[in-house]
Each structure stands twice: as structure tokens, then as C-alpha cells.
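With one protein chain held back, the other chains of the complex are shown just where they sit.
We just call them A, B and C in the order they show up, numbering each chain from 1.
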Amino acid sequence: MAEKKKVGILGASGYTGAELVRLLLRHPKIELTLLTADRRAGQAMGDVFPQFAPYSLPRLTAIDRIDWPQQQLDLIFCALPHGTTQTVIKDVLSKIPDVKIVDLSADFRLQSPEAYAKWYGHAHLALELQSEAVYGLVEVYRREIRKARLVANPGCYTSCALLPLIPLLKAKAIEADEIVVDAKSGMTGAGRSAKEEMLFSEVSEGFHAYGVGQHRHMSELDQEFSKAAGKEVIASFTPHLVPMNRGILSTIYVRGRRGKTAEDLHAALAQQYEKEPFVYVLPFGKTPQTRHVRGSNMTFIGVAADRQPGRAIIVSTLDNLTKGASGQAVQNMNLMLGFAETLAIDLPAMFP
Amino acid sequence: MAEKKKVGILGASGYTGAELVRLLLRHPKIELTLLTADRRAGQAMGDVFPQFAPYSLPRLTAIDRIDWPQQQLDLIFCALPHGTTQTVIKDVLSKIPDVKIVDLSADFRLQSPEAYAKWYGHAHLALELQSEAVYGLVEVYRREIRKARLVANPGCYTSCALLPLIPLLKAKAIEADEIVVDAKSGMTGAGRSAKEEMLFSEVSEGFHAYGVGQHRHMSELDQEFSKAAGKEVIASFTPHLVPMNRGILSTIYVRGRRGKTAEDLHAALAQQYEKEPFVYVLPFGKTPQTRHVRGSNMTFIGVAADRQPGRAIIVSTLDNLTKGASGQAVQNMNLMLGFAETLAIDLPAMFP
Amino acid sequence: MAEKKKVGILGASGYTGAELVRLLLRHPKIELTLLTADRRAGQAMGDVFPQFAPYSLPRLTAIDRIDWPQQQLDLIFCALPHGTTQTVIKDVLSKIPDVKIVDLSADFRLQSPEAYAKWYGHAHLALELQSEAVYGLVEVYRREIRKARLVANPGCYTSCALLPLIPLLKAKAIEADEIVVDAKSGMTGAGRSAKEEMLFSEVSEGFHAYGVGQHRHMSELDQEFSKAAGKEVIASFTPHLVPMNRGILSTIYVRGRRGKTAEDLHAALAQQYEKEPFVYVLPFGKTPQTRHVRGSNMTFIGVAADRQPGRAIIVSTLDNLTKGASGQAVQNMNLMLGFAETLAIDLPAMFP
Partner (left out) sequence: MAEKKKVGILGASGYTGAELVRLLLRHPKIELTLLTADRRAGQAMGDVFPQFAPYSLPRLTAIDRIDWPQQQLDLIFCALPHGTTQTVIKDVLSKIPDVKIVDLSADFRLQSPEAYAKWYGHAHLALELQSEAVYGLVEVYRREIRKARLVANPGCYTSCALLPLIPLLKAKAIEADEIVVDAKSGMTGAGRSAKEEMLFSEVSEGFHAYGVGQHRHMSELDQEFSKAAGKEVIASFTPHLVPMNRGILSTIYVRGRRGKTAEDLHAALAQQYEKEPFVYVLPFGKTPQTRHVRGSNMTFIGVAADRQPGRAIIVSTLDNLTKGASGQAVQNMNLMLGFAETLAIDLPAMFP
């Protein structure tokens, strides 16, 4: 048997880090040889996530203690906060330029320096890397990802809206300037930092919208929608928080172009995704539930006719930690390291 | 002190029945003298809802056992299932024509016999009463309700969308044919009947849309939107289920007419509801949460600018069992019996 | 009408503060004239708890900005953290010695300076007040509370175990050295501070014990159990966290003394609490649910026979924010100010 590839996770103490470990522990062709978490450095992974206590895993290290060349890493998952990520990755690649990186932050998702500066309020600190990075939505950029050194893993809200809409925009099957994306997310999408508004008692037994009108996720939507449509697209987008852990569901209101009906849109998506292992289009008129993709790398998409003639309602769902983050990241890794694309992420969803 | 009015509840073993009892137990001017529940007849209310075991309440009776004149009821709340309601009310009013009725079912909400037949698949069985019934949304029909014998309490989804949109449609401030209402409801909205899809393990930790494209609630929306706009209005409407007990939140996408901005829409709503005891308009740009109206009779409305010029996002929330059903019903009763409108329903929300 | 009494809340931005405001807004004989919250000073109560935005309430103040005599307060609720409370109350009483205080912290619950020092690791800083304070469990100390200046409102876990067990210990009906109290609490019992272990995603969809073997609540149990039994009692006690907002339920395993059966224990409790407005003993063999006391000031107690001869299982439940904290505090206030004991806290539970 060939030697296993060495893989590290920067920022292993957050939820996407834990999800990476859950998936990678069962990957037959890689071994986890490095886990970092600055504030928890020195601790065992089982101290931070007790579910891993029975497993043999490297101790958590601080990033600035790492001798990069000595690690002999083949690939790094970077699950660090936005902002610091770009300096860390720049530094790592200066020391070990041959390593491959899948970045789960937002730092390398925007390809235009201007767009980045506008949405994040400062110039990007690693401009050459920004232009090198490939947007890691496998179903759209599979070919580029295979050859990439640095892949920017897409945002969870974004993936959930892009997968149903990109094929329709490319085919000019829907009006690009009448898209409404009403998105709902479970709480793990907000991460593991201790904030009052994320306490159980603030979140359970309730529902609310946030960032109404302006939200950074929109910049990613704009970029990919516009690229697909071949012209500038600005969609209405509202994120909401659901009192559940995992799952994103987007209800998307569109109008068909040139007489395209809801059935036509459904047929186009069904054909587009027929052979994709991680996208499933439900029969026409049926719509999906978050719970049926929980813990899996699947995206479920449903299309129904609106009662307003010419309009359709598309419902799309994925697990924000899996296909929306870490599962997508492993899918990217599999391509980048030449493995079968579905390796270790072919788990059925866990319902109930 | 004047004698208390005698009040009955038909269908007291469901959630809206329990909510009526919760509110009415503290009403200083009425006494509950009749509670019915056919399948639980003979039981104490505390057997069906243990929270009421410490209170003195009439035992549950079967409807067909009641000697109506002898009951000397002043007002009846009817919380029976759709369909049977119309024959029951017809029968009751034939025996005690002077009683006042607040009906919580959908049976008398549609005013057009044709619309009723279309959405419910059969002719209405009490056509004269259908034309007599007043639509019980107090903020819109207060004057008519004061004089009404039969009030059709509005649906929960409907109320949540009507309160923000009726004033805007009346003022012709928004485009009537571009309205998208994305609505999310807690589980009590689905009632207390034992169905697999309502089990805890089917519902918790997940989120989904249902009735996409076609849903009976739309008929009520159509009627009231069209009346307000003075022309036929057909909105896009999608209901969803949230893993929580109480609360409805609607995210509403609209386009201003004749240069009206989101700020203009906000100002119009703020002015409209300034003196209403049960509608609160948040400062511009802020949006409400279901938990902050839980158990209260309040509707909270927020308005924010969409980033697409000319468009606004309105978020409206109420407790589906209170302002969306039983609280609204008590508000109607207060008007019909000449009491202060806020009596017994001026409870602050319970959060957390 | 007599003038309303002036009441203040120190620490109004926490959950017990919000619960006090919810209850007191409807109290006909008091007005809230002072609300403090150091970190939120200057904000409106509606900024901190949006459900109160529609109400007229004083702005939040910092404690050290208050001119105490000028406030002319009749009673103060103190909902500050343990530890700082004793110095604040000492200071307040030095300036306005006639004010009455209901303290919701643990600072004045232990009556022995030694016990306090042992469990809290330092000498009490207001020893005279410690000896003056009355333990505010109304059903046990009603007479003392009426005359008290300073009342120490009991802990939520403690109240839930004391109400069923004190009468049995006083009557020597159970073995005092074989008591096991297995207690489960909703998350609001842990307060509103932002800690990782209290995040929604850490708490939902799971269950766990904490503080196993040693927990400060035990000191209160020891004190009151021992006082009732007339000898030292040390019970086994384990607290757990339930993914819900409100409610404590204790499952209590006891052995009858001198042939007392489970039925005997039930009869004793039923008789003891027959006339108490806030304690309800279920029929023998039935056990209560937290949801049926939610938002109310009730304690529900059930007694069933264990299958082991001579042993009984007692299940007791209350809402930790109401009877377990703020409702109990208002009950104390009502006695201290000479009002009817049930004023403003006679709300039925809110279920569902």
C-alpha cells in the first residue's frame, strides 16, 4: 500500500475543524499529522471535543511553534478566522511552497481586489495568492481545482444558492435581476465563539433574520452569479437563524425567461446534476428538508411552480458543516491529491 | 360590580383552546361556563392540559349534549376544525340567535362563495352566515367588529402578512404584483393532531418548506390584499416549519412605487400604528425576532432597505397562538362585548 | 387609590431581571422606578430585552450613579452576581436603612458564617446582615418574611427539592440519610453570560450532568434539610442540563420510615399543601412535567411507589425563573409590602 499523505488542520478547535476530523479519521489514504489551535495549544483534541478522546490524534499546537518544512505536509486545511488567514497562508507558502491548501475562510473567495476591499474594508494582504486561488465549488470548477495549489472553499450560504442557480443563469433560463434568496441556517454556521446572542436561551424557541439588506455573503453571490450570467447580478438575500445545529435551506424565488416554466427549470437542473455524486434533484414539485442531508455531503434541490404564471420556487438544502464547509473541503482535497472524489465523504445523512 | 359575561369555548382540547383558557382565566369581566371537546368529553380540563389542574373550570362536554338556551351564553369562541365549524355555528345560531361568536377556524374568512368553493372544494354550507361574518383583524376592521354577531378570526400566517402590507397597499406605496412573502411558523400552528410528520423526532433539528406553490392560506391573503389594493393581487407565498413551539415570522420582499424608498415605507407604517396597542414598529433598519412576542398579543414589524435600489425588506412577527389566534380572538371579544380592547391580553412577552 | 409603591431592580439585564419586569409590569400596586445594569447603563430596557420596547420603563442606570435617598424606594430586588451582592446591599442599607430588599443571589441564603466560608472560600463581608436575613421560601417561612427587611430568595434547585421534602423530614416520615435528588434544569438557570459551554450548538440536542459530587447548591439543601430534620442531613444531589429554556424537575428517591408507604407520603404532602396557592400535589401515582408550570409561579409535586418495598419516588417541578427565582421574589415582596400574596403572579402556565 502506498504511504498515506500527511495532512494538517490549522484551527482545529472550531466546528469546521471538528467536522474535518470526523470525516478524515475515516479517510483511508491520509493521516492527520498536525492540528493547531492557538488558545488550546498543548491540549488533546479530546479535551476540546470529547467525542475524539478515544482516538489517537496529534496534540493541539500553536501555529507559531511549527517548523513547517519538518512537518512534510502534503495538504493543509486552513480553518482560521477571516483576516488572519491571508497572512498565515502567505507565510506558510513562503516556507513550503509545494504544499496544497484548502482554505475554509472567506479570505480568498473574492477574486477582485476591489470587491475584497469594498466588502472587507481594507486591501487584501496577499494579492498574488488572491489571484492564484481557485474557487472551490467542485461541481462548477472541478477541472481547475484538480490543478490548484490554493483552493478557496465556498461559503455555506453561497454554495446552497449557487448550486441551483448557476446552471440556470448560464443557460439564461431565468431573469437575472429578479432573484430573491431567502436563506435559513442552523447555529453552527455562526461558529464556536462565546457571544451573548448565540447562547442557548437566546436562540432556542425562536427565529429571526439578521444582516437584513447587507451581508458579506452577498459579495460571493454577486461574483459567481455575475460570472454565470455574463453580466452584473445583484440578488436580494436575507439570512435567518433557525434553532437547530446543522443545515441551510434557501427558498429561492425566480422568474423564467423566454417562456421557461418551472418544469423547464427543473428539467435543466435534473439533467445538469444527473451524474454528480453530491447533488440530488428531487422529483418536480417536491421540496427538501435540512434533516435529510444532515451530516452528509449532499445538496438536495427541489423545484415547484409558483402560482404566479412564469415564476418558480426553488428550495435548496445542504449541511452547512459538511457540503457547506468541511465535506466540500475534503471533496476538494480528494481532487487535489488525485483520490476518488467521494472518498470518506460518502456517508449517508443521519436522520433522525 | 356588574355580573360577569358568560363565555364558552367549543373545541377546548386543542392548542388555541388552551391559549384561550390561559388568557380568559385572568379576564375580570367574563367567566368560562362552557368548555367542549367531543373526544375528551367527561374529562376535566386538567386531564387534557395539566397546567389547568389547579384551576376551577367546567368539565369538558360533547357539543351535541348541550342545551344551548339554558347555557345563557353571551359569547362563544369556536375552535373547531375547518368544515364542521360552519354546520355547528349554523345550528347554534338557529337556537340562540343573540349569542355572539368568534370563530377561529377558516370557515368564515373568505367572503366570496366562489373563492370558498374553489379553495375548499365544496359549496359553503352556511351562505347567509358567510356573508354576515366580519373579518376579525381589529386594526383594519375595528368599527365593523364592534357591531358584529359573527367574527371570523384571521389566520396566523395571514395576520402576520396583512398588518404590514395592508397600509402600504392602501396607500399604493408598493408594487402590488411583486410581493414575495416567505413565512416561517412554529409547530403549534399545525395543531394537536397526532401525525407522523409532526412527531418531535421528525421536526426537531431541521427546517423545511411545505405546500410550496399552493396553500389555502393564500386565499385569505388574496382577498385582503386585493381589497386593500383595489385590484386583484396575487402574492408569492411559501410557508415553512421551524423547530419551535410558538411564533410566525414573515420576510416580505417589496418594491416601492413612484419613488417610495424603504424609509418612506417605514414612516408610513410607523405612523399608521403609532397608537395601536398591539402593533409595534421597530426603528428603521431593525428587524424583530419571534421570541420577543412569545405569549403576547403583539405584532412587531421591522423595515430595512434592500441593497437593490427601490426595494425593501419587511420583517413581521407575532405569536401564532396569541395575536395569530386566541389573543386576537379575545381582542375581538373585548370589542364585541364593549370592554376595553386590551383587557386580559396586555401580557408582556415571555422571553427567555 | 393609594399611591403605588416605588420598586427598583438592581441587575435588570439578566434573565431574572427580565422575569421580574415581566411580572411587575402587571402589578397594580407598584411602579418600577429604577432599573440598573452597569454594562448596559444608558440604554433602554428595550435595547437589552426587545420585548419591553413598547413599554414605558426607566432607562438602565449604573449602580454607583444612584442617589439612594432621592429615589424614595420602598423595595429593591437585587439580581446581582454572587459575591458583589453583599457589599452592594450593605452599602445601600447604610444609606437607606428603611428600604426592604429581596435578594435573588446566594449571598444571604446560608445562615452559618462557617458554612458560608466553607462553600464560598472567604468570610462573609456583611455578617450582621447575614444573620438578619430571612430565608425566603414562603411556604415555610411566611410569618418571618412578612416582618423581614432583607429576604434571601432561595435557589431554584433548592426550592424544587425543599418543597416536597421539608414536610416529610419535619414529620420524620422518611429516612434522612438515604435521600437521592436527581435534578434537571433548563438553560436559563445558568444565566446570560457568554460562555462557550452555553452556546446553542453546545447545548441543544444533548444532555449532561455537571458538578457531580460537589455543587454549591448543596449547602442550601444541607441547611434547610437539617433544620427540618432536626439533625444533620447530607443528600446525594446531581444537577443536569436539559436543552430547554425554563424548568427544573427533580426526581427524588426516598425510603419511608416506620412503615410509611408511598401513599402515606403522598397524603402528607397533599394535606400540607391543600391551601397553598402555589403548590399543587398531583393525584397519587401521577408525576408532573416542567412544561405545565412554565411561566407560572406553581410547583407541581407527584408521588409514586417505587417497586422496592418501602421506597417512594417523588417528582417535583417548577419554573426556575418564576417560582425558582423572580416569581418567588414577587411573592416575597407581596408579603413584605402587605399586599395579597398572589398579586401579579397568578398567571396560568404557558403550554404549549
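Following the convention adopted for this analysis, a contact is a pair of C-beta atoms (placed from the backbone, for glycine too) under 8 Å apart; a residue touches a chain by one contact, two chains touch by 3 or more.
What you are looking at is a predicted structure, and each value in this text was computed from that prediction instead of being measured.
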Identified contact with the non-displayed chain, of A:Ala18, A:Leu60 or A:Ile248: A:Ala18
Residue touching the undisplayed chain, where the options are C:Gly256, C:Pro288 or C:Gly327: C:Pro288
Touch criterion as defined above, residue of C:Thr61, C:Ser201 or C:Gln331 at the omitted chain: C:Ser201
Which of C:Val242, C:Ile301 or C:Met336 contacts the chain that the document leaves out: C:Val242
Missing-chain contacts mapped onto chain B: 15, 186-188, 192-196, 198-205, 243-245
Residues in chain A touching the chain absent from view: 15, 18, 21-22, 25-26, 49-55, 188, 204-205, 245-246, 280, 282, 288-289, 291-296, 298, 300, 321, 346-352
Touch list for chain C against the chain that is not drawn: 180, 182, 184, 186, 201-202, 204-210, 212-214, 218, 234, 236, 238, 240, 242-247, 249, 251, 253, 285, 287-291, 294, 302, 304-308, 311, 313, 315, 317, 351-352
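The working rule: only the chains that are shown with their structure count from here on.
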Greatest separation from chain B - chain, by CA centre: A
Innermost chain, where centres are averages of C-alpha coordinates: B
Geometric centre distance via CA averages, chain C-chain B, whole Å: 36
Between chain B and chain A, distance of the C-alpha-averaged centres to the nearest whole Å: 40
Rounded Å distance, chain A centre to chain C centre (Cα mean): 46
Multi-partner residues of chain A (each touching 2 or more other chains): 186, 201-202, 204-205, 243-245
